[in-house]
Every structure is written in structure tokens, then in C-alpha cells.
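Left out: one protein chain. Kept in place: all the others.
First chain written, first letter: the chains are A, B and C, and each begins at residue 1.
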Amino acid sequence: MIIILKQDAPEQKVRQFCDELKGMGLEINDSKGSDTHILGLIGDTKAIAESWVLANPVVETCRRVSEPYKKANRKFHPDDTAVDVSGIKLGAGHFAVIAGPCSIESEAQITDVAQRVKAAGASLLRGGAFKPRTSPYSFQGMRGEGLDLLKIARRATGQPIVTEIMNTEHLPLFENVDLIQVGARNMQNFELLKAVGRQKKPVLLKRGLANTLEELVMSAEYIMAEGNENVILCERGIRTFETSMRNTLDLAGVVMLHKMTHLPVVVDPSHACGQAWMVPQLAKAAVAAGADGLMIEVHNDPPKAKCDGAQSLTPDQFDELMAFLKQEIPFFGKELN
Amino acid sequence: MIIILKQDAPEQKVRQFCDELKGMGLEINDSKGSDTHILGLIGDTKAIAESWVLANPVVETCRRVSEPYKKANRKFHPDDTAVDVSGIKLGAGHFAVIAGPCSIESEAQITDVAQRVKAAGASLLRGGAFKPRTSPYSFQGMRGEGLDLLKIARRATGQPIVTEIMNTEHLPLFENVDLIQVGARNMQNFELLKAVGRQKKPVLLKRGLANTLEELVMSAEYIMAEGNENVILCERGIRTFETSMRNTLDLAGVVMLHKMTHLPVVVDPSHACGQAWMVPQLAKAAVAAGADGLMIEVHNDPPKAKCDGAQSLTPDQFDELMAFLKQEIPFFGKELN
Amino acid sequence: MIIILKQDAPEQKVRQFCDELKGMGLEINDSKGSDTHILGLIGDTKAIAESWVLANPVVETCRRVSEPYKKANRKFHPDDTAVDVSGIKLGAGHFAVIAGPCSIESEAQITDVAQRVKAAGASLLRGGAFKPRTSPYSFQGMRGEGLDLLKIARRATGQPIVTEIMNTEHLPLFENVDLIQVGARNMQNFELLKAVGRQKKPVLLKRGLANTLEELVMSAEYIMAEGNENVILCERGIRTFETSMRNTLDLAGVVMLHKMTHLPVVVDPSHACGQAWMVPQLAKAAVAAGADGLMIEVHNDPPKAKCDGAQSLTPDQFDELMAFLKQEIPFFGKELN
Partner (left out) sequence: MIIILKQDAPEQKVRQFCDELKGMGLEINDSKGSDTHILGLIGDTKAIAESWVLANPVVETCRRVSEPYKKANRKFHPDDTAVDVSGIKLGAGHFAVIAGPCSIESEAQITDVAQRVKAAGASLLRGGAFKPRTSPYSFQGMRGEGLDLLKIARRATGQPIVTEIMNTEHLPLFENVDLIQVGARNMQNFELLKAVGRQKKPVLLKRGLANTLEELVMSAEYIMAEGNENVILCERGIRTFETSMRNTLDLAGVVMLHKMTHLPVVVDPSHACGQAWMVPQLAKAAVAAGADGLMIEVHNDPPKAKCDGAQSLTPDQFDELMAFLKQEIPFFGKELN
């Protein structure tokens, strides 16, 4: 961290501040010119908050030079990480497609969709049991019962299952889930991050609607710092001023995440755009941007879907997309699970 | 809700869709012109999600005419609501200042600040025990022990206390808290909203960094729908492209919230700007914008603060601000608690 | 346009308003239910501003059903338009790469880069003569002299040239330019749009940093309404809260533009991200998103560039990218010029 001091900072106060920093185990590279007085901190500055530095009256401004994350940092882990989800790998050249309905609605519905997406080439099955909805009057998901139906579908097809957790208290219900999703609205629910970090199942962490890429990686760091390094990141669209689409899919973010971190990155085009007709083209662009996987909503009867029907592909549309992806993924040098 | 149908929608599919809507207890005002075919839904459309309507292939687009919230809606409750926090009222002409440090750090610190802000005219004491921090390596708060110290400070000054909850499992610890805060990052932690809705203490609900005003009111509706109507909204800055301040304080949002809802609205200028020197001017502007209260960070020694020192006023600076507010609040027709 | 009236609007005022609308040549489909009163306007509503409708006290809200653009609208022109730039086609299956330095700096520099990018496969040469810079103290371009050097480079390679206009008064200098660029900061410089609409050369119109896709199409409509229908749209990144990249490239915007309009869409990854290392991957993703062309900054010696060196590829890096694109463009069904 580089700290730029105020030009008129009293020398004694500067000395006190330096002593405080040294008391934290840091070395200081003190560089005073005619015009600028700069402190370069040497050592582990991860625990030093910029707001604490800026609160000192001798400080003009400061800038972090090394990233505030460590376990997720590509600098300390140059090779791609592959996360294994019950035998399906994502990352380090392995690509997987996660597909299924937004909500689990019945045994017939989830099992039917599971069979169709498996036949088309999806290797993981998604389905929401606990649903975060803007309105308390909207369908809130089948909750525990939904999880049971999802497991029944798994038995039918053998696909590992992915589903969202919304509360630490529900964790015991997720013991048998293959990949636990933390949704966009909970990306900075730090107590939940710690809880999924203390268990062993891999975690799919979605980027919040208005969270920077660094904040996303810091949330992965929360999970990893508790001992669970099996984290998959997911870009699912950010909130901007544009109104013709639900959110703005940030594919450049995928490119940047691969520089920042060694973790696999999955893209969810369905939630990003909110409109089924856009999903196939966005899925193709995500592969070209370097994604390690896709998460796509598929429903057997979208107009009857209890949630997000407008963005769900039909099984037939999904078949068509998968046929293309089976060509495109190897074209971009990855292997489809 | 107004539904605009596609011009080439097959009549039979339209009839099926209308039957579905009628099956939900809605009446339909069907208006077919040479150019447009519109359905006006009559009845309670709160539970109908726009995404469900848009998923039907006969639909071109739709627009909600009545608001999707009811208990928080000013239309059904034209008078301002005053929320009573252990004897201190906010709303309906009553103004209150909430002040205190970002984090509780020690008995001496919280008690000292409590006495200073009380003397200056703050009627409620804030202090964070559970701290949501971007980095897992930052100070996470004194947690349960912090709550105990906050209660000690309350005994010293008699001020009701305000503190943030981060997880449903911590709720038993908050039984004795006067006003439970749900922070910006948890504004759409729906399980937490339901939990604080099922208890009786008033709730201070902060707007998320990238949440619309309607989403904020919908989150209040979550709490109210569970039976707890004592909700105070809080504007604390939103995320924009501007980088010279931490966030952009949305004072026009205060004006709009007062049209949308009857609930009191508090402004937190400290978190919005992140810089102590801006806080007094923003606090004054918030009063002029019609706020029902202010939430201001005060620390006895900001450079030593474990969290957010850069945005904390000293007790002396707070004294000066309160002296001005005591004139300004009545100028704008409100009464300071 | 659908107009929703206030429930308590006095009948006489509604009648007056309807008469006004009819006086504009519109028919009205009047639909009054027990709960809602809706007017559906039939006819050409392009010239009716929503702000004018909303200003009438009988109006609750309104919604445009048909798009406010006509000449650019895909509905009235279902087939893709190919724009011909001095023999090079973009759109309708034709793909072209525009490459060259941010600024023209000398005859040797622009001619050298021209030869390198031509050899690599770029069919159009870019180079800035008039430079829009945030600071008045930054290099402002070689202006008229720069245009002359660009024409010299064209003679050397035969590539049509693309360069930016900043002011209507400079238009005579652009007579010999093959493709006139209107930059992001001038996307709503309506006098400039009209001026380039009154001449015959094709126009490359860049999306403003915070302009919606509809606003971009409306700016194209300005040019087309003056008689020049040779407009190419360009997505170059939008302004969001994310700070790790200069702007956020909106590739979903490319997909949406192709639905809204029949005009070709080019992507400029260089300005979007501001960092050379990201450009190749973003260029590949743009092809997959359906772009009809790419605009890429190439400089023979980026660290010496007078402008935007950080985002410029070297000629060698550009060679490598083009080798990939020559495979990828046909993979996605387009033909490289």
C-alpha cells in the first residue's frame, strides 16, 4: 500500500502514525521529496482497511498496490483451478453446462426437464427450491419439499444437482446437494458465506447486481478463508441505466476475473437478459469470452412456469443450442463434460 | 395491470390466457382496436409477476398500473406513520437524530460517545456489534459482547439503542435492542426480512446500494406482511459511476419515498459520502429534502476507529452540527425529539 | 401509445384532451372499465413526446407500444442492411475489421501501421486527426494536417479510411474520407448528426457512454431522416460502477440492436476496456455475439503513442488475433472482407 501524506502534516503526527503501522508488523519505505511525502508499506496489508488509513489526519490519500485477496489470487496460484462437482469438472479446460427450471414445481416437471437437458448434453441439473423474490406475494418456492423432488430427479438421470441456499439455518437440508448456490442478492451475506465455507460441498457464488469484480472475489475469499476452496464464480448481469434488458451481461468481467483469480467462472445468460430469445446468442458469446461453464434455464412449458418463464428456453430450443455448443466449445479449446 | 397483446396472437391462445387470468379471480377489460389489443386486469394483481405475463407467447408487453405493495402504500394509508422507538418518535412531524460510532470497540468508547451525542441532542444511540465487511480479514465486530456493551451505554444515558442484525440465527440476541437495523447488503435477504417481521421491535431498513426505491418499499412490505408494521426506511447512498465520493446520496429518493409510502424516512449521510467533512452539509440538505431523521457516525477518536473512521465526526463537530439542526428542523416544520 | 388516465379525471378535461389528440390526426380507442380508463392511440405517434402526454393533468401514465424510430426499425425493413464503404461491405453476412492507431502522429507512423494492418487482414484503416480529450492540456490531434497524412496512407495501401468528426464546421475537410465517425461524446450532438445526414458518405455512429440502445437508434434516425441511410452503429463500452476496466463492453447490446434495427453493428473492444491484453478475447466474444465488424487500435510503438497507448495492440499482436478471427468469423457464418 502506498500512502501519500499531506504536505503540511506535522512531523510528530507522522512519526506517531508510522509507529502505529510498524506496530502492525509492517516495514515502511519512507520517501520525502520537495513536493510529495510517500510511505510505501511492505508486508501483509490485507487486514489494513483503506478507510482506517484515510481517517488519519496526516493522510492525503492512499492506494492499495497488492490485491486484498490471497487464496483466490492468481498471483499466488498461477494455474487454473478445476472444481469437481461429484465427478463433473469445471475450469482448467473443462466446461460444463448447468440447466434446469428456475423453480422446482412438481416431481413430473423437474424429472421431465432433467431428462430432456441430460439428453441434450447438460451435465448438471439446476432447480430452485428456496426462491428469493422481490415481492412477498410472489411464489416463494417449494422449499424443503422442492429439495426432495430435486433429489428424485437426480436419481432418475444421475446428474449432480445445483440449488440455491438463502439462510444459514437451512444448511442441514443441503447436505446432499452437489453444488450449493449463493445467489446474487446474498453475495455479501457474510454470515452465509462463512457458513458455506465451513462445509465441504462446492459453492457456486453469483455476482451481486451492483458488485464490483473485486468484491466478488473478496466474497469468494470469505468462503476460502474458512477452509472451502471449491468455489465457482458466476457472472449473471449487472445493473446499469439500460432498460431494454433486465440486466447488462458483463462478459468483459469474465475476461478480467480470469486474470484476477484462478477459480472457474460460469455465465448465466438467462438471468442477465431476462428474455429467452437472447439466451442462445449470449451463451455462444460467453464461450468465446472464456467462460468455464454455462447456467441456463429450461422449462418444459415456459408460459406455465411459476417463476421467470419469460427467460426459459423450451427443451427443443435447448437441444438446438447444445448442438451448436458441442462444436463451439472445442473450437475455443475446451472440453465439454 | 395493462397487457398489450401481439397483433398476430391466435385468438384461441388469447382466450386460453384470458381464462387463466379469470381463474385467478381477475376481471378483464378487453379492448381490441384495429391496431392494438389490450387487456386491462381488474382486481388484486399483486401476486401476478410481470415475468409470468411476459412468458406467454401472446403477450407483447405489460405494465403494472397499481403498485405491487399494499401495506406500505400511501394510497391506502394517506397519513404519515410515526414509528415509536421506546418513546422516541420518527415520522408525522417528529424528527430524531441517531448517532454513535460505526463499531462498538470497548465499554469506555461506547459510553463516552453515548454521553457526548446525548448531550448534543441525539435521541438514539447507534453502534455496530456485527459488522458486514467486504474483506474477511477486516475487523468483524465484537458481536454478542458488543451488544452487551451497547446495553451498558444505554443504562448510562437512557437512549434507546440501534444496531444491525446480519443473520436470523442471531435474533435472540436482539431481544433487548430498541431498533433493529437491517443493513444495505441484506435489504433483499428475504429470510431475514421475514424473521424481523415476525417479531415486534421496530426495524430500520436500509436501501441497498443498487436497489430501486420500489424494491426498498417491497422489502418493507415483506416485514409488514409478516405482521410488523413498525418499519423506518433509510437512504444511505447508491452506487453510480461517480468516484469522488463513496456513494451518491439520493435525496430526491427521500422526496419520492414520501409519495410512495407513509413510512418514515431517515438519511445516513456518513455512509453515503464516506468523508467526514461532507457530512454536516449533507445532513442539512437531508432535512430540507424532508427526512424524518438522521443517522450520523460519531467517534471519540476517528483515526483510531476500527471501522469507517474517515467518515466519523468528532464529538465537537457533532455538537456544532446539532446546534445548527436545532434551528433548521423547526424551520422546515418538524419537531426534534 | 397507450395512455392510462387518472381515475378521478374530470370528463370534460378528458374530452378536451381527446380532441387535441384527434386534431393531430390520431384515432383513439377509448376503453373505460370500472377501475381503469385507457386510451389507445392509433396512427403515427412518433412525433408525440411522452413528456407532453404526462404534462396533462388527466394522465396517470403512458407507454409507447410502437418504437419511436421508423427508418432504422427492423419491423419496417426486416432484412439486414449492408453498408458499402468504398467497396467494403459491413452487415448482411459481411464482416470487416477496421484497424489503426488512436491518433495520426506522422506520415511514417500512419503509413507503417496501415501496411501492417492491411497485411494482417484489416480492410479499413482508422486514425484520429481531431481528438476529443477530457483535458485541454492533452494532445488534441493533428487536425487538418492529420487528415492529409491519413490520405497519404490510403494511397499506400488502398484501404478506405475512417476518422472522427467533431464539429459541423470541419465537414468540408471530410469530403474525401470514406467513413465518417461520430464519436461517443457527440452521439447526441444533434446539429452534427443532421449535418452528416445531409451528405452522402457513410457514417459510423458510436454509442455514448451512458446512452440507452434506443437513444443510439434515435440518433441513427436523425441521420437517416436527413436522407443518409448509410449508418453503421458501434458499441464501445458503457459507464457503470465497475472500476477495474475503463468501461463495460455491452455485448448483449449487440444482440438487442440486431433485433431493434437492420443496420450493421460494429464493436470497439479497445476503447471499451482500455487495456491491450483484454482486446483479443473481447474481439472474439464480439464475433460470437453477432457483430458485423470490429474496430481495433493498433500502434507500431504503443509506449510512445500520443493517445491511448495502453489499449493499443502491437502489429504482431494484431497478426495473431487476425489469424484466429479468420477461422472464427466463418465459424459464425459470416464472410470476412
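Throughout what follows, a residue touches a chain if its C-beta (ideal position, glycine included) is under 8 Å from a C-beta of that chain, and two chains touch if they have at least 3 such contacts.
If you're wondering where the values come from, they're calculated on a predicted model, not measured in any experiment.
Participant: From the listed residues B:M24, B:A119, B:A288 or B:A323, report the one that touches the chain absent from this view.
Facilitator: Of the candidates B:M24, B:A119, B:A288 or B:A323, B:A288 is in touch with the missing chain.
Participant: Of the listed residues B:M24, B:A119 or B:V255, which contacts the missing chain in the full complex?
Facilitator: Among B:M24, B:A119 or B:V255, only B:V255 touches the chain that is not shown.
Participant: Of A:F76, A:F241 or A:W277, which sits in contact with the chain we cannot see?
Facilitator: Looking across A:F76, A:F241 or A:W277, the contact with the absent chain belongs to A:F241.
Participant: One chain isn't shown here. Among C:L90, C:I110 or C:M166, which residue touches it?
Facilitator: Reading the full complex, the residue touching the unseen chain is C:M166.
Participant: For subunit A, which positions touch the chain that isn't shown here?
Facilitator: Touching the missing chain: residues 2, 4, 27, 29, 31, 33-36, 38, 40, 42, 60-61, 63, 65, 210, 239-241, 243.
Participant: Contact with the hidden chain only, please: which subunit B residues?
Facilitator: Interface with the chain not displayed, on the subunit B side: 210, 212-214, 238, 240-245, 248-253, 255-256, 259-260, 272-273, 277-278, 281-282, 284-290, 327-328, 331-332.
Participant: Just the residue numbers, please: which parts of subunit C touch the chain that's not shown?
Facilitator: 46-47, 49, 51-52, 54-57, 68-69, 132-140, 166-169, 185-186, 188-192, 194, 208-210, 215, 218, 221-222, 225-226, 239, 274, 302-303, 305-312
Throughout what follows, only the chains that are shown with their structure count from here on.
Participant: Please indicate the chain closest to the centre of the assembly, with centres calculated from CA atoms only.
Facilitator: Located nearest the centre of all protein C-alpha atoms is chain A.
Participant: State, to the nearest whole Å, the distance from the C-alpha centre of subunit A to the C-alpha centre of subunit C.
Facilitator: About 32 Å, centre to centre.
Participant: Using mean CA coordinates as chain centres, what's the subunit B-subunit C distance in Å?
Facilitator: For subunit B versus subunit C, the centre distance works out to 39 Å.
Participant: In subunit C, what residues contact two or more other chains?
Facilitator: Each of 210, 240-241, 243 in subunit C touches at least two other chains.
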